[in-house]
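Here it is, the structure, as structure tokens.
Shown here: the complex without one of its protein chains, the others still in place.
The block that comes next holds chain A.
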Amino acid sequence: MDLQSIANLGYLIAAVFFILGLKRMSHPKTAVQGNLFGALGMFIAVVITLVTQGILNIEYILIGIAAGTLVGTLLALKIKMTAMPQLVGLFNGFGGIASVLVAGAALYLELAAHGAAVAADYQFTVSIAASGIIGAVTFFGSIVAFGKLQGLVTEKPVRYPGEQVVKVLLAGGAIAVGVLIVLDPTVVLYYWIMAAIAGLLGLMLVLPIGGADMPIVIALLNSYSGIAAAATGFVLNNSILIVAGSLVGASGIILTRIMCKAMNRSLANVLFGGVGAVVETKGG
């Protein structure tokens, strides 16, 4: 069996653990096991990647993994129980920025290998743009959510006239620059401009939402970070990124809806305003 087949088989096993893990995490009795299944799936995916993908620079990889493991474990163990939601928000933001950086690196690598011929590969260019936009919205939105819960940013909804217009313009701007990348991927600067505009959109999406609704926002941004990871999977033609990313993307939307229902919120209201009014109606 060739290495790529071994990789895909390993990724399949990892995917099964992710699905079982999610399933078990939604029942009280099996939740701990579900989380361990998720971790095991991730471990399998990492090991399979290291042994089958002709990985170089192993010393840098070990440093990166060691540093990330140290920081992640310390944060996870030292944080107060009450501060856990914002930590999840922060972690989620890190996943989003990682997708932006991986897609950016992929663009540089492909340009170095194939030059202007990259423009002919629409799957590559379109998914790079998607990964950059969704990842940047996730990162900056998550940072604001973290800041609001941590008390670094005002918990109050920041509302201003023309708010929706600003959001639509930023979304349109990010997509327009994304189209420029697809048309001419050799100008890498477009990619970073697009990510910057999308990041601003992430800030503007979350700032107008009140602190009490942040758990719902984090659940939704978690879904976004899954979609960003799936888009990165299309950039790299990698099945486990696509499977795990779209699993989280889809189940994250369901979880967001379940949380909205439990908190008597409408998702549209959380996202587009009028939250205060809704609370009053429910109370009366």
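To be clear about the criterion, a residue touches a chain if its C-beta (ideal position, glycine included) is under 8 Å from a C-beta of that chain, and two chains touch if they have at least 3 such contacts; residues count from 1.
We adopt the following convention: contacts and distances are computed from a predicted model.
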{"item": "Protein that the absent chain corresponds to, by UniProt name, given \"Peptide/nickel transport system ATP-binding protein\", \"Heme exporter protein B\", \"proton-translocating NAD(P)(+) transhydrogenase\" or \"Branched-chain amino acid ABC transporter permease\"", "value": "\"proton-translocating NAD(P)(+) transhydrogenase\""}
{"item": "Touching residue (missing chain; options A:A31, A:A117, A:L152 or A:V187)", "value": "A:A31"}
{"item": "Options A:G104, A:G141 or A:P208, residue touching the unrepresented chain", "value": "A:G104"}
{"item": "Chain A residues that touch the omitted chain in the full complex", "value": "15, 18-19, 21-23, 25-28, 31-32, 34-36, 38-39, 41-42, 45-46, 49-50, 53-58, 60-61, 63-65, 67-69, 71-73, 75-77, 79, 81, 84-85, 87-88, 91-92, 94-95, 97-99, 101-102, 104-106, 108-109, 112, 121, 123, 215, 218-219, 222, 225-226, 228-230, 232-255, 258-259, 262"}
